[in-house]
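Removed: one protein chain of the complex. Kept in place: all other protein chains.
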Amino acid sequence: MMDCNIVIAGAAGEGVQTVGEVLADTLSALGYAVFSWQEYESRVRGGQNSVAIRVSEAPVNAPVLEADVLLPLNSGAYQKYVSRLNPGGVLLAAEGYRDPTLVVPFREIATEEVGLAIAANTVAIGALAGVLGIDPEALERVLDRHFQNKGPELIEANRRAARLGHERAASACRLADACPWSFPARDQRYYLTAGTEAIPIGAVRAGCRFIAAYPMSPATGVIKYLAKHGEQLGIFVDQAEDEIAACNMAIGASFAGSRAMTCTSGGGFALMVEAISLAGMTETPLVVLLAQRPGPATGLPTRTAQGDLLFAVHAGHGEFPKAVLAPSGPKEALHAMVRAFNLADRFQVPVIVLSDQFLSDARFSVTDFELDKAVPESFPADPAAVSRYQRYALTPDGISPRLYPGQSEHLVAADSDEHDPDGHITEDLAVMVPAMVAKRRRKGEALQRAMRAPEAYRSEDADELFLSWGSTRGAVREAVDGLRAEGRRLGMIHFSELWPLPEFDWPTGKRLWNVENNAGGQLSSLLARRYRLSVHGSILAGDGLPLTARTIRRIYNEQN
Amino acid sequence: MMDCNIVIAGAAGEGVQTVGEVLADTLSALGYAVFSWQEYESRVRGGQNSVAIRVSEAPVNAPVLEADVLLPLNSGAYQKYVSRLNPGGVLLAAEGYRDPTLVVPFREIATEEVGLAIAANTVAIGALAGVLGIDPEALERVLDRHFQNKGPELIEANRRAARLGHERAASACRLADACPWSFPARDQRYYLTAGTEAIPIGAVRAGCRFIAAYPMSPATGVIKYLAKHGEQLGIFVDQAEDEIAACNMAIGASFAGSRAMTCTSGGGFALMVEAISLAGMTETPLVVLLAQRPGPATGLPTRTAQGDLLFAVHAGHGEFPKAVLAPSGPKEALHAMVRAFNLADRFQVPVIVLSDQFLSDARFSVTDFELDKAVPESFPADPAAVSRYQRYALTPDGISPRLYPGQSEHLVAADSDEHDPDGHITEDLAVMVPAMVAKRRRKGEALQRAMRAPEAYRSEDADELFLSWGSTRGAVREAVDGLRAEGRRLGMIHFSELWPLPEFDWPTGKRLWNVENNAGGQLSSLLARRYRLSVHGSILAGDGLPLTARTIRRIYNEQN
Amino acid sequence: MSRTDRFHSDAEVQWCPGCPNFGILTALKKALSELNQSPRDLCLVSGIGQAAKLPHYLACNFFNGLHGRAIPTALGIQAANPQLTTIVTTGEGDCYGEGGNHLLHALRRNPDLTVLVHNNEIYALTKGQASPTTPVGEVRGLHPQGLDLTPLNFPAIAVLHDAALVARGFAADPEQLKTLLVEAITTPGLALVEVIQPCISWNPHPIAWYRERIRPVPADHDPADKVAALRLLDSPEGRYTVGLLYRGRPRPTYGDRFRSAHGRHPLAELAPPPTAVVDQLLDAFKRS
Partner (left out) sequence: MSRTDRFHSDAEVQWCPGCPNFGILTALKKALSELNQSPRDLCLVSGIGQAAKLPHYLACNFFNGLHGRAIPTALGIQAANPQLTTIVTTGEGDCYGEGGNHLLHALRRNPDLTVLVHNNEIYALTKGQASPTTPVGEVRGLHPQGLDLTPLNFPAIAVLHDAALVARGFAADPEQLKTLLVEAITTPGLALVEVIQPCISWNPHPIAWYRERIRPVPADHDPADKVAALRLLDSPEGRYTVGLLYRGRPRPTYGDRFRSAHGRHPLAELAPPPTAVVDQLLDAFKRS
């Protein structure tokens, strides 16, 4: 199967993202399954960042560090990323950093031949297309759209720039006999979507009508998307003064009957923890999107990690049910958001959805989002069916009828203190307090029964299992396949629903490995807690980059 | 062994606490081991509260709900608490609520015979002393001290009130032949101390020089004590605008070289979680006293619980070492505070000390605080020994030399972002980030080696073990002794240092029971996580009252 | 059923007998009655403190949330259902201390809320510690040498940021307070009503002490005059001045833009968008 990874590197502000986006769009438009991901520093200009674009015929949706084609936009980028270039890979650059380099002097061509210095990046895009054997017209269509608001002159100049880059690179390729690729148009179209888009669309699908959040990478994109479309879709959006406000606002909106959410990253989530406990006590549905980045504290603001699983599971003082989900890609993320709102509503609990910078920023190829399987469900009480309304009525499964204020004659009370069924403060330790503690526990048990078992992949005949969760799924599957090809009988058990962990029949007699993008092995701790499971070995990272199949295989092989 | 439990009940503002305090002081002054604890509603006036005073010859320091003597100050108190009166116990009251009651009309006597209506409570105290066969002079000495600032007339009136109460009760006792007790003076003196006093004294002992906190029950007493004595002792005290400020202030003070702490309860602690992660990242020593009360959210503000263990252990985004301690009584609390500051300094980590309302408010009899075993240790670097100072120098155990700003020519940098050894922001994912992640891990491992094993009590020949932690120790020991007397071969393993859990050789082949004052069985989760331990049964409460030996035995017997 | 009775609640009041909070409760009930407010369309929002217990004591919808967080919760409620009359009942510790940032930023949004601050100059529920309005020098639990922090002047901050209405009442004068509350509730935008509420359990002064010092807003005071209001509030008498202090020029309120596009229905009444809408959003990610 064709599998080509193109890495574009350069400083912030230098156009790495644009180059990557245009290339990815072009390849996607040609019918290929593109997977692109980026890693970048926490600064607005300078530093060295990269975008990697992996192209194949069917979706792999897993990151690869090593480049088949590397395009550094400056010499620092060359130095930082050249070690990633595969043997035999193509280095495309404006200068001959080393031999062999396919040299295409982007800036010179832009200045001298196009007469537009800022078109240098378009020359580079064209050159990339040339290296890859992409039809220049396919690229032009994408470029035209990209520059559509800039006027006909600029469009024409960029076309020219792209064509010149294409020609120069293509002829350099021919000379060097270095570029084996070609991407003829295919009769297939994938959605090319990032988590940061699929998550808010999932919220839209779920019927979310309110979001309040405070900007924090890598979560900001979620509220930004909803802000952009909110006015048209009827979603109330508020940029709060801080995360505490954001979370309490979402709780207020939810109490008043609206599906409501907030989004943040670890530090902001820490500030929401008290309010999560409030949602638990008041039994107010709440969805919190926690986009992880490496901590502790400010950590690495623009990097990726799976470091907040145990924190999310245990967030909030006191004891109350909550759910934690961790989708692995945009499609699962869309579904997870709908699921999160449904669970939150059904059990009247806070639900935390864990994503991370990798999942937020990476663009996956999706064949079909299967919206028919992501359907919003609501669990409204019927005001007419209630005679004397009690917000916290004691029921067998602990779930009380939920009405919203103003909906009917029934008054709705919510209390952060321990309360009686009417929502009034109680200090009746003999009867009411134990009854309410037990009610919340029953609800938690009901919630646990509703949680989904992990996904098994090639596990049946496996001797060893990789245990994983969240956004590493693609890499872990790829590692399983790769190690299978080496003769290892490996399988995968992958968790997308992490808390409460349901009953699960663990296959016995298999060697278990937890594979996580953190240093602490948090999933293994959780499985130990829940199932008394012990892992044989751990495959952990936590350096701020996404886990790749190659890294997993390397660490696995080191321990074998 | 003599063991008598006196319960005084009444509304907030009615004087329950004063009555209890004077009685406890008197018995303590007579040389008895007193244990008193209170439970009260979250209001300033009204409701129904109680104080229980348990007297014995040697310290038991465990709560008992059931009363040998019950003194209700009003009829509501009688109704709420009468079920707690032991068969054959004495009901002492101003009215004949039921038969038999030892009726002493406190208010009438105060008004008519003393001429001072507000002395009614002193009449009641005297009556209690009469019931208990306490020498009126011993009581008078305590009363005199109590009223010493009120002038000779009031002192005299109260003496009179006490004497009248004593006489009336004593003669009623004789008539009914109902009061078997007597408390002759003994040649023994215990410290009668509550956690809320021993904890700040521990901080003083440790050399704490800074505390910032925001008022929150049941933690307020800690900062209040330090505020009261701070000016004289040289402790800087700040009532912060919120818990976030409090925790960041303590971190600032600690960075600047001062031993520093904060105190709060669950909701306030939730707000500090981000700063705890900050302390983890900047490697700033920090001590946080978390006085638990029942949650979630506001919960039961004046009640007790052990509901925040897992929350404390997992507090903070990202991965970093921290320690969690949970003393069982005032002496252990004083020692735990010194230990907390020592651990925080040595490993440059946040240390959380868990107490609860019960431990805060209950007064334990302590024979000797053994200050020689609670010694502050500091781990300062020598500025002269360093040539090029690096705050985050990479060392074998992960612990870097700590200087404070202004101490020497060496500049001291702290950073909440991932940093290099100099404290500057790094994005070097290849080398520096993994090095810092590994440094913090090594530090965590060193910390784990320094943690103390749990205490074993009558465990050697036991078939079954109670696993417990924190403030329930007294009740659990008493339950063990009681069940042993019934022929059960029980023992106890009690944890005062809860995270990180050290290596521990678990005895095999014993039935394990976790005994906790929460509904979730949080210790058992932690032991499952750390040791893959499974418990046979759980003895849990979580109704806002302290666990007692009788409750433990009842639940144990129900499951046997 | 009389108009005020309509707001009767069965919950046991946990305030001390004689607490001036009762006066505030009375004034609020009267104001609501005068406005013909139905409990059904009323939503009270509070944090934690003595003041914050108020919603339990009258018939209404309520959310008794976290200490300091009443305002953001109320904003969410407002956003989700602007048809509710939403009133925040809070203490000065709740609202100026723990929750100071939210009131500050609420002033930017101008939500159609009445923020009723029971100012007893202490943290009463937690037993009398200093609050953001405690006078300098007062001895308090954590300030045994006397408070050395100057008080916050939030009414002045509200004036400075053009709050729709800023008023001060006295808990022992429920009639005037009622009048102010009627004004506040009917004024679109953020109305801050601070109430002098001497705590009889922890405060050093009896109610009479306050009564002596309380002065009405000067007869010639123009509530539209910002500088005059600031001067008044910043003066030594400012602390005890009661009445209508300031009325900001009308300006858009929180969510106006959203409402003009989507109407004033509760968000709860909007069904999730049809699949076609979601498909359309997704189609933007198909390249051609």
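Brief remarks follow.
Note that the chains take the letters A, B and C in the order they are written out, and that residue 1 is the start of every chain.
By our rule, a residue touches a chain if its C-beta (ideal position, glycine included) is under 8 Å from a C-beta of that chain, and two chains touch if they have at least 3 such contacts.
These figures come from a predicted structure and were not determined experimentally.
Touching the chain that is not shown, out of B:82, B:425 or B:446: B:425 (per the contact rule at the top).
Of B:19, B:77, B:201 or B:399, it is B:201 that touches the chain left out of the display.
Among A:105, A:133 or A:215, the one in contact with the hidden chain is A:215.
Check B:49, B:101, B:193 or B:355 against the missing chain and you find that the one touching it is B:193. Panel shows subunit B; residues 25-26, 28-29, 141-142, 189-193, 197, 201, 204-207, 209-210, 212, 229, 231, 233-234, 236, 238, 240-242, 244-246, 248-258, 260, 274-275, 278, 282, 369, 371-372, 376, 404-409, 411-417, 422-425 of it touch the chain omitted from the view. For subunit C, the list of residues touching the undisplayed chain reads 97, 100-101, 104-105, 107-110, 132, 145, 148-153, 156-157, 160-162, 226-227, 230-231, 234, 251-252, 256-257.
Taking the complete complex into account, residues 13, 41-47, 214-217, 220, 223-224, 227-228, 231, 237, 239, 241-242, 267, 297-298, 301 of subunit A touch the chain not shown.
FYI, only the chains that are shown with their structure count from here on.
Subunit C has its Cα centroid 40 Å from the Cα centroid of subunit A. Centroids of subunit B and subunit C (each the mean of its C-alpha atoms) stand 37 Å apart. Shown for subunit A are the residues in touch with two or more other chains, namely 244, 274, 278, 282, 416-417, 425. Multi-chain contact residues of subunit C, defined as those touching 2 or more other chains: 14, 48, 65-66.
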